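Of the protein chains in this complex, one is absent; all others appear in place.
The first chain written gets the first letter, and so on, giving A and B; residue counts start at 1 in each chain.
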Amino acid sequence: MLYREAGDFKTSYAKDQQTFPIAFDRWGYFITIAFAVLVVPFILNDYWSNAVILPFLIYAIAAIGLNILIGYCGQVSLGSGGFMAVGAYAAYKLMTAFPELNIIFVILLSGGITALVGMLFGLPSLRIKGFYLAVATLAAQFFLVWLFNKVPWFYNYSASGQISAPERSLFGFVVTGANAHPATSYLFCLGFVFVMAWAARNMTRGANGRKWMAIRDMDIAAEIIGVDPLKAKLTAFGVSSFYIGIAGALLFAVYLGAAEVGEAFGIEKSFLILFMVIIGGLGSIFGSFAGAAFMVLMPVLLKNIMVGQMSWPTDLASHFQFVIVGGLIVIFLIVEPHGLAQLWRLAKEKLRLWPFPH
Amino acid sequence: MQDSYVTADGRTIGATVMEMKNITLRFGGVTAIKDISFDIREGEVRAIIGPNGAGKSSMLNVINGFYHPQEGEVWFHGKRRHEMKPHQIAKQGIARTFQNIALFKGMSTLDNIMTGRLTHMKSGLFSQMAWWGGAQAEEVANREIVEKVIDFLEIQAIRKTPVGRLPYGFQKRVELGRALAAEPKLLLLDEPMAGMNVEEKEDMSRFILDVNDEFGTTIALIEHDMGVVMDIADRVVVMDYGKKIGDGTPDEVRNNQDVIDAYLGVAHD
Partner (left out) sequence: MSANFYFGIEVFLNGMMAGVLYSLVALGFVLIFKASGIFNYAQGVMALFAALTLVGFQNGQIPFSHLINAIFGTNIHHFGWHMPAILAIIFTLMVMILFAYLVEKYILKHLVNQEPIILFMATIGLAYFMEGFGDLMWGADIKKLDVGIPQGGNIWLEEHTAFLGGDDFYGFYLDNLDMLATIFAGLLVVSLVLFSQYTKTGRALRAVADDHQAALSVGISLRAIWVIVWSIAGFVALVAGIMWGSKSGVQFSLSLIALKALPVLMLGGFTSIPGAIVGGLIIGVGEKMFEFLIGVPFLGGATENWFAYMLALLFLVFRPQGLFGEKIIERV
């Protein structure tokens, strides 16, 4: 089976607009999903689940969310950490106030609450543009973290100021708390990732995505051809925050189990997600996955090599991590502003013509 | 209301679509437009000409609501138009192209022209998330209209090319396509032929006349090239330093002494 589109004629506009127009890609996609659902749960162990797989899945959701805002709608936000905190604290309050509520609804509602908060902080985007807006979103970051730290109601007056996730089950399987099996947590997150990535892809390829991209590419022209900038920007902030909020809720409830706001959702988290989006590729759903995978795997790899193999002290490895991440950001912005996703696209272009490139 | 009439080449010019009454526009202390009135009739090609800095682009910006005049009234389809946002005016059926191409650089030709359909697409966010039922049917229906525009402008081959990679003439054409896709009642063209060579100008003139002829679209355009304007316009407004100095058919304007002075200069003795 060769990587070709020749002979694969599209007979309707619907088929022309599908996500994977090349048969080979379609099969690759089905096989990946089958592998993720049918094989991974049985070979997953605690280490892989905690160090790589769970954070990858959860950050992928956050990266898709931020990519919708930055990559598609062109509004830079440095407040992702704060919005993840909203998701996490909303999940905590919902779980403790309504113990009967199904965990899926808890997560979705947390996303919804974050979407509202995100839209509130998105309002200034109407008047403020570019990095003025980026700086303005820092207000959200610092204010939200301060709020969850200072108002005891948010952490139910616990002495440590921490929040911790009570045990909740879905179809009889424990998904949150200490007793959750790695495979259940994994499948639970995978379900969210699958549905949300699919929804994001649909939103961005249709009328809505075009509105966002029109605002991103030239906001004045977009308004003149009939895009309401307020609505377009606010939906972008809302949808983006919904994703980020869900990621925050999952990070807290499924992955961390317990969290302290300044530590888990500080400004570093905002940058981490921003880097995932830049390295992965602005304006690409696939890129969000690639970026999340890269930023999760790279430190693990560095640590394994430097600390594990060469037995260097841990802090040296973490310094190297800074140097490498920073360097890569600069290199990617210079060489390939569209990130890993673009490299992947270029590779596929080559592959389509291989082995006769002329 | 004037009577409709039929032009020499067989097109019907109908009633007044848009009327500008005593428009004055200022930026701080600078007056860009001084007390200008004119009308645009249904089905005609109306040109606005004048030297650089005459206020032509500002006039277009007033028509599509990007600038709000300090004085004067804008009447559209027999009703006074109150101050509106540009996107609301777009929804009333006014589309335009820009002097400096304002395409969406990160998108393909097809997507750019599809943005012209946005005012006609109504499916909600959740329907789009799921991508079946309403959203997909709507997408396909609008795609058909866009494909017609693509055929009309003869740009089938660049359908999936990112617009940033297209040569200038094609970019102008895509921009026209985006405006046409909106199926506007009134089409505004801001120097559609600026920077083109003779052949490209001929192509563009043909498209403009065909649009007017085949779809009956009312067109208001700004142009520098007097030859082209005199050939394709039914009536011409001449502006100079923000004032109207002439208005009428190309022949009337050509023989207007003020217009000749403005273009050729006057001998002061």
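Convention: contacts are C-beta pairs under 8 Å (C-beta built on N, C-alpha and C of every residue); 3 or more make two chains touch, one makes a residue touch a chain.
What you are looking at is a predicted structure, and each value in this text was computed from that prediction instead of being measured.
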Option touching the unshown chain, where A:Pro41, A:Pro124 or A:Pro299 are the choices: A:Pro124
Candidates A:Leu101, A:Ala258, A:Leu316 or A:Ala347 - the one touching the absent chain: A:Leu316
Candidate in contact with the missing chain, chosen from A:Ile224, A:Leu250, A:Ala264 or A:Ala341: A:Ile224
Identified contact with the non-displayed chain, of A:Ala236, A:Ile278 or A:Leu340: A:Ile278
Missing-chain contacts mapped onto subunit A: 76, 123-124, 127-132, 134-136, 138-139, 142-143, 145-146, 149-151, 220-221, 224, 267, 271, 274, 278, 310, 312-313, 315-316, 319-330, 333-334, 337
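Rule of thumb we're sticking to: only the chains that are shown with their structure count from here on.
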Subunit A and subunit B: spacing of chain centres that average the CA atoms, whole Å: 42
List of subunit B residues in touch with subunit A within their complex: 64, 66, 85-87, 90-91, 95-96, 98, 102-107, 111, 114-119, 121, 123, 125, 128-131, 135-136, 138-140, 143-144, 147, 178-179, 182
Subunit A - residues contacting subunit B, complex: 12-14, 17, 199, 202-203, 206-208, 210-211, 213-214, 216-218, 220-229, 235, 239, 283
